[in-house]
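Below is a structure I'd like to ask you about.
Showing just some of the chains, left in place.
Chain nomenclature is as follows: A, B, C and D, assigned in order of appearance, with residue numbering initiated at 1 for each chain independently.
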Amino acid sequence: MIVRSKPRLQDILLTVNGSILPRIVGKLGLIAVVSAIAVLAAQEHPGIFARISAIPFTLIGIALSVFMSFRNNTCYARWWEGRQLWGELIISARSLGRETLLLPEDERRELLRGVCGFACGLAARLRGQSEIAAIEPWIDIGSEAEVPNVTNAVLDRMGRRLLTLMQEGSITPIHYSVLEDEIRSLSKVQAACERISMTPVPFAYSLLLHRTALIFCVMLPFSLAGSVGWWTLLPALLIAYTFFGLDALGHELEDPFGFEPNCLPVYALKRTIEREMLSLLGERDLPPPMKPEKSILH
Amino acid sequence: MIVRSKPRLQDILLTVNGSILPRIVGKLGLIAVVSAIAVLAAQEHPGIFARISAIPFTLIGIALSVFMSFRNNTCYARWWEGRQLWGELIISARSLGRETLLLPEDERRELLRGVCGFACGLAARLRGQSEIAAIEPWIDIGSEAEVPNVTNAVLDRMGRRLLTLMQEGSITPIHYSVLEDEIRSLSKVQAACERISMTPVPFAYSLLLHRTALIFCVMLPFSLAGSVGWWTLLPALLIAYTFFGLDALGHELEDPFGFEPNCLPVYALKRTIEREMLSLLGERDLPPPMKPEKSILH
Amino acid sequence: MIVRSKPRLQDILLTVNGSILPRIVGKLGLIAVVSAIAVLAAQEHPGIFARISAIPFTLIGIALSVFMSFRNNTCYARWWEGRQLWGELIISARSLGRETLLLPEDERRELLRGVCGFACGLAARLRGQSEIAAIEPWIDIGSEAEVPNVTNAVLDRMGRRLLTLMQEGSITPIHYSVLEDEIRSLSKVQAACERISMTPVPFAYSLLLHRTALIFCVMLPFSLAGSVGWWTLLPALLIAYTFFGLDALGHELEDPFGFEPNCLPVYALKRTIEREMLSLLGERDLPPPMKPEKSILH
Amino acid sequence: MIVRSKPRLQDILLTVNGSILPRIVGKLGLIAVVSAIAVLAAQEHPGIFARISAIPFTLIGIALSVFMSFRNNTCYARWWEGRQLWGELIISARSLGRETLLLPEDERRELLRGVCGFACGLAARLRGQSEIAAIEPWIDIGSEAEVPNVTNAVLDRMGRRLLTLMQEGSITPIHYSVLEDEIRSLSKVQAACERISMTPVPFAYSLLLHRTALIFCVMLPFSLAGSVGWWTLLPALLIAYTFFGLDALGHELEDPFGFEPNCLPVYALKRTIEREMLSLLGERDLPPPMKPEKSILH
């Protein structure tokens, strides 16, 4: 996530860091070259170009805006749902902390360290890293390391412990159901994160919009070159910047758990949970909260 | 579901597999032919065509974009809700696995195999295949094979078992209500999937948009031919590609549980559940996760 | 609900059944006549018409598209919410069937027949028919026939029975709360269906859009007649078809429980519930599922 | 709420009652006068007006449509949420009626009369009338009349009674939690209605859109007068009718609990609750349901 204050006037023009510009500079160059070719060709053969009307391009451009807006809406909704899910993780972690306050100290330690292990495992799973390596500092997973879904095994472990506590009579069945609700909520967070991470926006959508946007931006200069000459460059580049920029941004937000600058700060959220859980367990020496590097919080 | 990484520049132009292009190539051909006729006719009778203005077409085109965007929104929402429902199925399956950890081994086996049977039955039901054949490898359905809704009968079976366990005193009433909540959640997944599968977007909507899009794309070349000559082909085909493509895509997403390339990977999701349930039952020899065939995961 | 497969090319052009066309053919005729008058007037007095520009009409048309899209969105959301509510009714009916599996046979019969009575009563209430006549085949409502809300009285009856079972000790308080949850869910379905049915989209919205669409479509030919002559008919009719069609469709979806072709198949859904409940009670001789008549499922 | 059937063709043109027209007739007169001035000025100084192009106005008009649509969406969502909340109030009232069926008669009477008092108090609170006067016919509020939130005090009273019943052992703790859930749901309805009523759409939004719409409609005639002469009046008034009308409607829906024609029929909903509660208490002499006055239900 990019952490910046509202851009002032000069920032709007000059900011590069945090902008989508570097990602699309190649395509913008292509459009610039095409525009130059169109203008030169128009000066050579004015007859042909005079006939190309801008009206069909207005039509395509507007249709493209409407559909692009739909795609951006969708990708943003995925990103924001991802953030909401990690918010729910925090709620369940804190609630587990609160609802186990009077449990025996070592039971409680196991459960809260389990929450940390779960958060670390989920972060690793979503970012394609080793879940086992992420979980091990918190709990001893032992034989469960072989199961297809190690992060879920952490929840099974916590669930087993709660069932045992209920069977032993340490907690009432109602208290069990209150605590199990939190575990179920963690389970929901995991499955929903996996859903977002493994089910992208239908590929044909992205492809159709990529294609239409590219063909449109390449053709546009030819429709303008005949009438406005070298001024063609300005609107052609501004339109290309807007369309390619929103397309690239939509792509970044589509997988909100990745490493790209606009993705969610999964590690920072995980650290928040670690700090709060350790503090609940009475530790004084907490790991520091994560800081943005070059305005980016990971 | 189509499984591909973000298209690079050359992919955008050349990818056929995963594109919606093959599905609409016939209609695009029609538009090309109509465009050619329009241009030839315009060269023959320039007087008539000079009078056709492009402005009413801009108006229709924009209105069409707005309404098409509404339809796509709706179809995408159905597709994504379908995915969410299978996500809930996974949550309930995992939670049932966790909440039954201390039940007697054979009771637990029955319940978790029931979950597998339910997932297989639901997948078969949504894809118009034999539910009984899908369920039988997991549980012995016996006389229930005659009821109108076999997949729901699997849940009834699991519910009956839970009620018996409660009556016998093996689980407390609260524990029963926690487990029954998961069964109810599976029931909800089934009814909601049936809702999406059996209630399409109102037919008159689709028909009205199909018709308007087709008439619009057929008429457009005539409005351009008089002024831009053979250049007509370019915008006419680009617009037809966008409108027909989005229409075809909307149609694919409308029934998210089908077999078309952009439909949900129902079998792969079902396999995920089978693998996790079997692993929870201590099996080592799990069926492998499904792999995409020609970039398509079924 | 109209039950049809995706229209093929010839269907798009020729389908009448299931189309919105018959409903708006009168208004389309009006627009055709107005167009003809406009063209004839333009040929008589070319000077006046040459001055009417199409640009303000483009502006009105786009604004109208945006607002019409908003209304359609709203009406579709009402229709889909109506379908979701009947889906919830099915979930609760199945869950009640499952959760009462071990109750005494006659208690269970009363409850499940009560669900059928409720579904029939609700369907009758939403479609303006006699609730009492619809409920009586299922349960003996007796003195409750006088209360202002007979369908709700069915739920009261079921609730009273559950309370009695709990007081007698036949079910535990927890089991009561699980079953009462299903009754409450049925109650929610009823109140939400009544909400949709009795609170239309604000009348002034519909009126404003009807008016603007009508005036716009009547005025449009005059803006085109001067420049495109008899070609005026084509865009004028296409635009009128789109706007009037979407307006009529929106009106059909606004009250999703009615009898119009695109309304929800309330009777078919009711029949589904009856079949499943009777099957749960061990009946073999089930009423057949409803079939579409002339592609329409009621 | 305006209660009318779908307008027929003549209604569309002639209906005044239920239309937004009376509310905006002053502004429309202003636009008519401005248009006349513009036309006369254009006839006097044709040179100046010939230079004013309509294109920037198309741009502003489209932008305005998009933003206006956003505002209408928002206001409609508030109105519909208001209706949903009163629907939830009805669900909770009916459920309380059902779940208390076996309580001692006088306890039940107190609770159900409490629901009526709550509904009346909430209606009065939302419409700026005396809560105490509205509640007193139903329950004797006594010393609670002094608290800052009298309507909430009714819920406190009901909650205290339920707690007492539980402490006395008349109801089990589970039954208490089922009943308390309904009270909490009433509490949620109140807080959410207060939220809608006391937090309008940000003032700067409304102001910006009011301003832009007014300046736009005043300037538009000047851009048309040069080319279309007295025809200016038609599009100028149609556009002003659409924009001013939607703006006024949005304003009516923004506070859905008010007295304006398109506001929710809060009194009729309250009466529905009174009738059902009294009928549950065995009364025969129910107050009649409310009838629309001049097509408006209050």
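The rule is short, and it goes like this: contacts are C-beta pairs under 8 Å (C-beta built on N, C-alpha and C of every residue); 3 or more make two chains touch, one makes a residue touch a chain.
Source: prediction; values computed, not measured.
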Assuming the 4 chains shown are copies of one sequence, what number of copies does the full assembly in this structure comprise? 5
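Following the convention adopted for this analysis, only the chains that are shown with their structure count from here on.
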Since chain B and chain C are copies that touch, just let me know if over half of their interface numbering is common to both, same, or not, different. different
Can you compute the centre-to-centre distance for chain A and chain B, using the mean CA position of each chain? Integer Å is fine. 23
Of all the residues in chain C, which ones touch at least 2 other chains? 55, 57-58, 62, 64, 66, 69, 173-174, 177
Treating touching as the only link between chains, describe the layout with one word: line, ring, star, complete or other. line
Between which chains is there touch? A-B, B-C, C-D
For chain A, which residues are in contact with chain B within the complex? 26-27, 51-53, 55-60, 62-64, 66-67, 69-70, 74, 147-149, 152, 155-156, 159-160, 163-164, 166-167, 173-174, 176-177, 180, 183-184, 187-188, 191-192, 194-195, 199, 202-208, 210-212, 214-216, 219, 251
Can you list the residues on chain C that touch chain B in the complex? 1-4, 6-7, 9, 12-13, 15, 18-20, 54-55, 57-58, 61-62, 64-66, 68-69, 72-73, 76, 79, 83-84, 87-88, 90-91, 94-95, 97-99, 101-102, 172-175, 177-178, 220, 224, 227-229, 231, 234-235, 238-239, 241-243, 245-246, 249, 252-253, 261-262, 264, 275-276, 279-280, 286, 289
